[in-house]
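A short write-up of the structure that comes next.
Rest of the complex left out; these chains stay put.
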Amino acid sequence: MNILEQVMSEHGYITPLLLGVPLGILLGLGFYTFGYARGAAYMTDDPDACTNCHVMRGQYESWMKSSHRKVAVCNDCHTPAGLAPKYFTKALNGFNHSMAFTTGRFPDEIRITARNHRVAEASCEKCHADIVSGINGVRHDGEKVSCSTCHRAVGHAY
Amino acid sequence: ERKQEARNPFFRVVELADDTIDPAVWGKNFPMQYDLYKRTVDQERTRYGGSEALPRTPTQADPRSVVAQSKLEEDPRLVTMWKGYAFSVDFREERGHAYMLIDQRMTRRVQEFKQPGTCLQCHASTYVAMQKLGGGDLFKGFEAMNKMPYAEATKLVEHPVSCIDCHDPKTMRLRVTRPAFMEGIRALKASQGVADYDVNTMASAQEMRSFVCGQCHVEYYFKGDEKRLVFPWSKGLKAENMLAYYDEVGHKDWVHAETGAPALKAQHPEFEMWNQGVHARSGVACADCHMPYKREGGLKISDHHVRSPLLNVNRACQGCHHFSEQEMKSRVEEIQGRFHMARNVAMDALMELISDLKKAKESGASEAALKPAQEFHRKATFFLDLVEADNSSGFHAPGEELRILTQVVDFCRKGQLALRGAQPTQKASHATSTGPVGD
């Protein structure tokens, strides 16, 4: 994973400084691969956009069969709440994935990154905050129940 | 502001203090959990677990109108295994938490044998009683209660394990209230290079979902005259580690009546076995399977009806395993059946070692002649008891429990051979070159 992402996974996207600078670079570099790999997909919320890359098709096809097909699109789970963080994440992923796609340097069995895993985990509460308020109510912040240990297949089987 | 509300979904009607023992009071704030908690009176049998509700006519001495089946009757070899020890007189299948106090008070192991207050640690809500005894010092209270005779100590408690034994009344967070676990886990962590481990401040929320159970579902012994409750973990949790601990401190639970071996009795090492299975390795906690989430109206809550997951497969397993309920059941039963078969091979071997030793003693063999066989007997009976006493019938750590059984068979047969003058040969260098122990 690239330095930038490490920085991000450590510091999140809180400080505007950290946010602004790399965002610029990213968009720059991002556009460079856009034409090639249709990274622009990242700016929309249309799941079909994700499948501009066949490597996303596995998730896409099983998402079509998933319980969430009708209720959540990719970006509902793979981008954080709030406009700035959302678009920052899109840019970051767009950059990483476009790069990976262009260079072909990524594993056959794709693994979610630590940072995006936190994003996906947090996304559940966008819609299910109430039902899990009880089980999380007896936990400190930062100790929330990890939904994906039991529900990792709700969005897509793999 | 929704966050706010989210943090406090339960409508508090009463204030809970650190001395509120009665679960009914807690139940006013958490009626769903309380209702489920009360259901641990239910008795239902699974192929190898659960428990059978045997009706009996209450007597003056024993008011119970229902008990669980006797394991001694199910497998009489257990009587021979424990000859000379209280367990050979009365040992039943365990049942729900609601019965823990009455079953202890009424067992012939208490009625007919002298027992210390220590016994209560895992059979009653002792947290408040310990605080009081120790004048606010939990450890002092713990030590005081251990020393008391059972008959006296039991007067200090009235409830089976209750909310306060697992929860902090203010935050409802899980907490460990048993000194023996605090000390045991600290010793274990120390052996792994972690100094001064304090479970209540250093454990993760997920770990606590198993640690609260590990306060009781563990192997233990009573140390010294002060009858202190101790978990033998300072060298690790594997069978070999615990045996090494007992050998080092020179402990024996009793002398076997027929063989004269200084024997060890193992009890319910669910926590230790679970620790060596693939589930623990995957971060799956006791509560995940024995207290799975349950939807009650708009809320998910933990099923406080603690029981066999095989009575609750859909919630307990199918969140993670996408196979049919029937298939999940038969996977467990295949593992348990396999375990049971190996366990029986080992049990038969133990019976033969015991009868050989008995004969040798009767025919007046010398101490020196008996010693090697008695040492094998001590090891064999402890290892066999460890897997026998893990109430999952081999499920918590299928591989490790079978590995232990191969060793039990070897120990028993070597003991028999020793009695016939065979020299215990050196283990081939290979035998210890690899293997999980010490990994």
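By written order: A and B. Residues from 1 in each chain.
One rule holds for everything that comes next: a residue touches a chain if its C-beta (ideal position, glycine included) is under 8 Å from a C-beta of that chain, and two chains touch if they have at least 3 such contacts.
Keep in mind that this is a model prediction, so the values were computed, not measured.
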| item | value |
| --- | --- |
| Subunit formula of the full entry, expressed with the displayed chain labels | A x1, B x2 |
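The rule is simple: only the chains that are shown with their structure count from here on.
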| item | value |
| --- | --- |
| Gap in Å, rounded to a whole number, between the CA centres of subunit B and subunit A | 43 |
| Residues on subunit B engaged by subunit A in the complex (per definition of touch) | 2, 5-10, 167, 171-174, 204-206, 283-284, 288, 293, 295, 298-302, 319-320, 322 |
| Subunit B contact footprint on subunit A (complex, rising order) | 129-140, 143, 145-146, 149-151, 153 |
